[in-house]
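Note that this complex is displayed minus one protein chain, with the remaining chains in position.
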Amino acid sequence: MTMDRQSTARSVWRLAAAVLAAIAVPILAQAPAAPAAAPTRQALVNELVVANHILANEGVLDGYGHVSVRNPADPNRYLLARAGAPALVTSADITEYNLESEAVTNAANAGGTGYIERFIHGEIYKVRPDVMAIVHCHCLDVIPFAATTVPMQPMYHMGSFIGEGVPVWDIRTAGGTDMLVRNNQLGRSLAQTLGNKSVALMRGHGAAVVATSLHLVVGKAYYLNVNARLQLQAMQLAGGKVKYLDPEQAKNSAQDYERSWDFWKSRLPSK
Amino acid sequence: MTMDRQSTARSVWRLAAAVLAAIAVPILAQAPAAPAAAPTRQALVNELVVANHILANEGVLDGYGHVSVRNPADPNRYLLARAGAPALVTSADITEYNLESEAVTNAANAGGTGYIERFIHGEIYKVRPDVMAIVHCHCLDVIPFAATTVPMQPMYHMGSFIGEGVPVWDIRTAGGTDMLVRNNQLGRSLAQTLGNKSVALMRGHGAAVVATSLHLVVGKAYYLNVNARLQLQAMQLAGGKVKYLDPEQAKNSAQDYERSWDFWKSRLPSK
Amino acid sequence: MTMDRQSTARSVWRLAAAVLAAIAVPILAQAPAAPAAAPTRQALVNELVVANHILANEGVLDGYGHVSVRNPADPNRYLLARAGAPALVTSADITEYNLESEAVTNAANAGGTGYIERFIHGEIYKVRPDVMAIVHCHCLDVIPFAATTVPMQPMYHMGSFIGEGVPVWDIRTAGGTDMLVRNNQLGRSLAQTLGNKSVALMRGHGAAVVATSLHLVVGKAYYLNVNARLQLQAMQLAGGKVKYLDPEQAKNSAQDYERSWDFWKSRLPSK
Partner (left out) sequence: MTMDRQSTARSVWRLAAAVLAAIAVPILAQAPAAPAAAPTRQALVNELVVANHILANEGVLDGYGHVSVRNPADPNRYLLARAGAPALVTSADITEYNLESEAVTNAANAGGTGYIERFIHGEIYKVRPDVMAIVHCHCLDVIPFAATTVPMQPMYHMGSFIGEGVPVWDIRTAGGTDMLVRNNQLGRSLAQTLGNKSVALMRGHGAAVVATSLHLVVGKAYYLNVNARLQLQAMQLAGGKVKYLDPEQAKNSAQDYERSWDFWKSRLPSK
């Protein structure tokens, strides 16, 4: 609970910082004129495009899955690409949604339709004011955990957020007849299972990962998958006698993944 | 059975769509003249070349294995490259076969000979009118399943077609003395084991994967292999207590893999 | 034994074919003049360079390991690069050795020294007239088998040669104090363990792989490693109940790996 309050405080601070940056950057960069909101939005759109490309290039997403970011200028809106392979997303694909997951921009775009499962994003943003970015992935090494009752555990500090606990959501319990989060009601159920954690696994499907920024959510999704592989290896090595990070250590070891972002960005194929 | 009827209906619809496209595309693109049939065939040949390259680039095929597509203009014919590494196939290699797997074009091509195992394709097309495309692969993570009696199970929606059941064919029971499907009789036996499913494993060899389109068959072959790896991991994690997609969920979760195709196509090395 | 006699017959035939090619190629290509031997040798040297690069690029060799080819014009000589990383070998590095593994060319090359373990090659060529090419590798997935008494088994037709049986050599039994085959006596012991097989594992070290041609030995070394990984997976899946190729099937399923060679060659990074 303290953690939640801290998270909220942190995200408020980050929002404030983003707004300040929105004002400061154009002033510093091209002195007069340029209205504050526009460049910020474009910068955020560009970051979201990079996040899409990194997640595909590092194998967290393949042809499927998506990443969104809350609009810092309007917390009731979020940005998400229209339906398409993450590796191919461009800034023209980025669409703004309200929290009912209705498109408020780009709606009339020829050929562009929304991801069927955008409700994952809208419903989590509704109940988690601290969350500024969300990834929905089919991260491969996580799928086996989503199919069992073996709890995920933090193997090392890069996966410290796993120490919060990783609940597993089963769409059958929410009335889904296929595996897709096709409406707000299913999204709401997933958001409830997520609670105040960083990750909810989705049985037979993948995971939803949340964080207070785009850089953080990309890092968490990546290391969630790495940690899953390492935990399986450790269990193969020592069965039930693996020493995971203890809760205190995990809590004290939050990462910002900023160097990971720099590294992954530098590895993107040049177009 | 309902599913089979649906599949057939779908494939008829797709054939109709392909014919319409064959008419519409030249009309829209270069208005008068251009006869309808020619560009369609060339477009299909091009798609088949891309399918070859994707399957090699994504590791579903290596130097061996092949992919074919039924000729939508003549259901008693199919297109398949002449013998060679899939990554190196060009449109000049694409040969048309009748359902006895005799070459009807390209037969006199200098140096070009057919794949020894083309009978896999002909015999399946004979008994499965719904099937429009076939992959024969040695997909690595599938080989261990083909060597055991452990049934493949759908781990997530991307492998939902595995929920139909994946029979295993043993060439010894059909009188084969080596591992290759060298004639129509062996192909017929494999097609019988396949029945109305999407996949038959071939013991000590690989798999035959079928679908109602080229894009679908590439997606199924790819995710068959991914699902095999994930199932082994899940079994290592939880033994017999893995929760696979249940039959109803699997049936409701058919994928079209269109975004995968776009993604994989964008990853092909430029020549 | 029949197999051995057949292999010998085949290798004699191949030698004859190589000699014919040596005569025919210059005649066809640049009609008069050019003596037969020179271009053949250069072609063989070039093939050996390509074999080095393929083995490194496909992960069979890393910075260490080596590949040699017997000189078809003089069966008492073989060609091997001087000591260096296989990925960086050029035709200038190729040195000719007699079967005592003494350099007969290139000996005075500034800075060039022979691989310490060249005795592996010389001693095998001495006792196996059918062998025309040899790889010594530290292929990763093979190392665990070399450290246990679990026999390697053929998982599929691409690894059919494993059906001959894969003996394990322990350098301690031959008097080695470190892991390296530093002299003819140690090489002789390894060649004895190899016997008439395609592969001998070297405990705590790697493997020696032999074949009747360069293309074949590259294919065998590659699929030896793939088969090792698949066998471990199959054993994890089904314990002792894995159905390997039976001896008859394995014997009937020899591969030439020609398409693999084409594929791997096309994947080499351009310089």
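Points worth noting:
Lettered A, B and C in written order, each chain numbered from 1.
Note that a residue touches a chain if its C-beta (ideal position, glycine included) is under 8 Å from a C-beta of that chain, and two chains touch if they have at least 3 such contacts.
It should be emphasised that the depicted structure is a prediction, and the values quoted were computed from it without experimental measurement.
Considering the whole complex, the hidden chain is in touch with A, C.
Between the chain not shown and the residues C:A43, C:A85, C:V127 or C:A238, the one that touches is C:A85. Residue A:V242 is the one among A:A43, A:L88, A:V127 or A:V242 that touches the chain missing from this view. Residues of chain A that touch the chain left out of view are 154-158, 160, 226, 229-230, 233-234, 236-238, 241-245, 248-249, 252-253, 257, 259-264, 266-267. As for the chain not pictured, it touches chain C at residues 56, 62-64, 83-88, 138, 140-141, 143-150, 172, 177-180, 203-206, 232, 235-236.
The rule we apply is simple: only the chains that are shown with their structure count from here on.
Chain contacts here run in a simple line, from one end chain through to the other with no loop closing. Chain A and chain B touch with mostly distinct residues; of the residue numbers seen at this interface, under half occur in both copies.
The most central chain, judged by C-alpha centres against the centre of all protein C-alpha atoms, is B. For the pair chain A and chain B, the distance between mean C-alpha positions equals 35 Å. If you average the Cα atoms of chain A and of chain C, the two centres end up 49 Å apart.
Counting partner chains per residue, chain A shows two or more touched chains at no residue at all.
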